[in-house]
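Taking it in order: structure first as structure tokens, then the write-up.
Shown here: the complex without one of its protein chains, the others still in place.
Labels A and B are assigned to the chains in the order they are written; within every chain, residues are numbered from 1.
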Amino acid sequence: MISLRFAVEATGARHPFVVRLNDDYGLRSTTHDVYLAEFEGADAVFEGPGGLLRVQGLRSGEADGDVLLVIPDRNIAHRLIRAASDHNTLLVTERCDQLCVMCSQPPKTRHVDMFSLLETAALLAPRDATIGISGGEPTLYKDQLFGLLTRVLEARPDVSFHVLTNAQHFVEQDVQTLRALPAGSVTWGVPLYSADPGLHDRIVGKQGAQAALLNNLAILCRAGAAIELRTVIMRLNVARLTELAVFLVTHVPFVTNWAIMQLENIGYARKNWDELFEDTSISFGHVASALDLARARGISAVLYNFPLCTVPEPYRALAPSTISDWKRRYLSECDDCSARSRCGGFFEWYPDDRGFAGVRHL
Amino acid sequence: MKVWPLKFRDLVDGTIFADDAGGWFKSDRGFLDRYGKDQLAPDDLSFLQSNGHAYERVGDLSHTAFAWRWASRQAVASPLAYVILVPTLRCNLSCGYCQVSRAAETARGFDWSSETLKDVLRFLDRLETDQIKIEFQGGEPTLRLDLLEAVRDFCRKRFLRSEFVVCTNLQRLGAAEWSFLEAADTFTSTSVDGDASTHERQRTVSAALTDEFFGNLAMAAERLGPHRMSALPTIDPFSPPDFMSLCETYEQLGIASIYLRPVNHQGFARRRRMRSEEMLLWNRMHSDFIELLIRRNAETGHFLEEYYFTHALRRVLSAGLEHHVDIRNPNLFATDYVLVDFDGKLYPTDEARMLSRIGHVDLSVGHVATGIDGERRAAMNASSMNNFDPDCIHCPYQTFCGTDLIDDVSRYGRVDVPRHDTWFCQRHMALFDKVFELVYRDDVATRLSLARWAGVAEWPIGLARRHS
Partner (left out) sequence: MKRKFVIPSLLAAGFIPSGGAEALPVAGKSTLEPERRASLFDVFRLDHQYTLAGHRSHSSHRSHSSHRSSSGGGYTAPRAYNSQPPAFLASPPDAAQQFQAPAVPRYQAPLAALPGNTNKFREIVIQVQTALFTYGYFTGTIDGVVGPDTRTAIGKMQSDYSLKVTGTVTPELLNALGVLAR
């Protein structure tokens, strides 16, 4: 598992700050760049305009170009952006106005505003990076979020964003702001769990959530926004997946793609695993017909977080490797699997004893 | 709740309804009656709402989705990036129905001059694109390999990406021709009218030439591979080929997509008398061929398609298939593609240059030396959409269909004839009737083929919705 935190020492600093690590002196030079000065034992010491930064357990080459958020008084640095990874996500808040039954990251009530630091980090990202924005619910702080997106995309037209949002908080006036963002530079990842309002609302734990969501999907459409619709399948909603597909091809045909997603065994999903997990390695029928229906009618439907061996052969091409590198692992069955290099594997926290019955090497 | 206008058409066992945004369903005359009398029942309304034919208020999701679907059904021409070049009109074959009004192989004055070549390269150089597709037609373009080389060399340097298609009869190929065709950015397109006897009857005439052609064809399949070679049969409905052996011929070549192209009655072909039963014959033959494919696919497990039927099916199923210039709306001429004739004149299509060539009507849109004549192009394009055609606006297939002005002029001398009287309309009516017959057919073999043709693993049962 790839480490997303380092123990650090930043002598003399009191407030959080953002730096970019450089192995070589002079490659990148902003006021946020620090350069490797020496190794001391297991630590790497970086030197920059503001002083020295000691990072524990870091070797040369591992983190060149990475962007750290340093919290000096806790001696911790969060690895906000890994230069070598496609899976960089900035978490802008832990507050949320929904409470999904399978939430992988249960919300907290407290909000610490780090927008400014995260914006600096985004500005320091490697060329052509796609940066994820996640929460909590990022649009609870819509003004800060729009400001961040607008300014970063202005300074860094090569960068693009993927924002996860429950789309509860868009209003008609946002159309102008959204249209002013460079076309195609922001993709909004929006979850919809069922065409049935009651079922969707129950899953997300909020009355009227689906009605607000559908209204706001229309707003996003009129803003020309790129939308990735996301549906985590559970025992609660899998039987009605084809119904959802019919709904989408008629009422939400404008999405860039529709991700049908397997459950991640963490957060509330871990707690409620037995009631929620649908073993698609045994019965793939609902997923298959939803995929076929959506794709035949022009919606690019795909599978996220499905190990290839759990997917019938005709649908495997629709299951790209999606599990982020830092939380991916492979099982013993994967050792001699011919599909391993194409397969996203399993979540780090995948429960071997309560997972897919049909795991096998291909 | 407000209901969008619906158009309808009776099929054998029900009535097809469709709206202007490409939504459709099957119902019956009872529903039509209620719809016509404005006496829709609550479950009628709830069906219409769920199938995208109604909305509550302007700007709600149903309304926005309808507007989006409507917009996505309109063809939008991209910048000019596809140029058909006719470097020579001369040909080494003399097919009975030649569609290009060819010149004899030894004739003079039917090739580009060196001045024309210069003009062509200058014309290409000025295009506002960094990606180009060039299609070499003729005559037989390989008779002027030197011109093909000159164009290809130029394009490879000028454009970021360039692709070349050589439309050749594969009749006479030496080492130089083969080496030209074998380049990775070059594709070969040819005509194979069926088995050897059909091809000989329609094209090669002599047994020796037929053998030569099929020899080269086999070699092309081997040397170029199916992904860099395409072929299509030209079909005369009055003397069709044996379709089973046509399928075998194509399958052996590794080509799974067969585009039955009707003989086009212009050029030399125009000398043949047009017969009224031609349309009926064609439509019946095409429908029979689709049924043959369905049976054959189910039996062999090797899937073949009729290219144009698959395209029509996909246009019924979803938006976004606006790339086929034979069927799109509006069908904008001389916009994203244009043809340069042997004398440097520009034409919107291959058919347009033939009509002009035989003295029927001048459909040229400028000259390669001076560029596209915007005024003439605008005149053509003003009539190139079916949106306001008095017949089309009542047709449930309007959204899936297109226009073909050139064909209308060719057959009827005018573009403003009653739509239902035209070959284009009658052919496409039958085509879409067939599509809707099949998507509502409850039959395993049909579903197997439909799924393949729609590009999915299994045909989704709930896709084609019914309301009663």
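We adopt the following convention: contacts are C-beta pairs under 8 Å (C-beta built on N, C-alpha and C of every residue); 3 or more make two chains touch, one makes a residue touch a chain.
Keep in mind it's a predicted model, so treat the numbers as computed, not measured.
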{"item": "Selected residue (touches chain absent from view) among B:Ser72, B:Thr210 or B:Ser245", "value": "B:Ser72"}
{"item": "Contact partner of the left-out chain, one of A:Ala223, A:Leu248, A:Val311 or A:Cys334", "value": "A:Ala223"}
{"item": "Among B:Ala103, B:Val192, B:Leu332 or B:Cys392, the residue in touch with the chain that has been omitted", "value": "B:Leu332"}
{"item": "Absent-chain contact - pick from A:Gly267, A:Gly285, A:Gly298 or A:Pro314", "value": "A:Gly267"}
{"item": "For chain A, residues in touch with the removed chain", "value": "4, 10-19, 23-32, 35-39, 47-52, 60, 65, 69-74, 76, 78, 86-87, 89-91, 94, 104-105, 108, 110, 112-114, 116-117, 119-120, 123-128, 130, 132, 134, 151, 155-156, 158, 160, 162, 164, 179-180, 183-185, 187, 189, 221-224, 226, 228, 254, 256-257, 259, 264, 266-267, 300, 302, 304-305, 320-324, 326-327"}
{"item": "Residues belonging to chain B that touch the chain removed from view", "value": "67-68, 71-72, 74, 76-79, 332, 335, 356, 359-363, 374-383, 405, 409, 413-417"}
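By definition in this document, only the chains that are shown with their structure count from here on.
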{"item": "Complex interface listing, chain A residues touching chain B", "value": "214-215, 217-218, 221-222, 242, 245-247, 249-254, 288-289, 291-293, 295-298, 312, 314-315"}
{"item": "Residues of chain B touching chain A in the complex", "value": "23, 50-52, 59-65, 68-69, 72, 317-320, 451, 454-463, 465"}
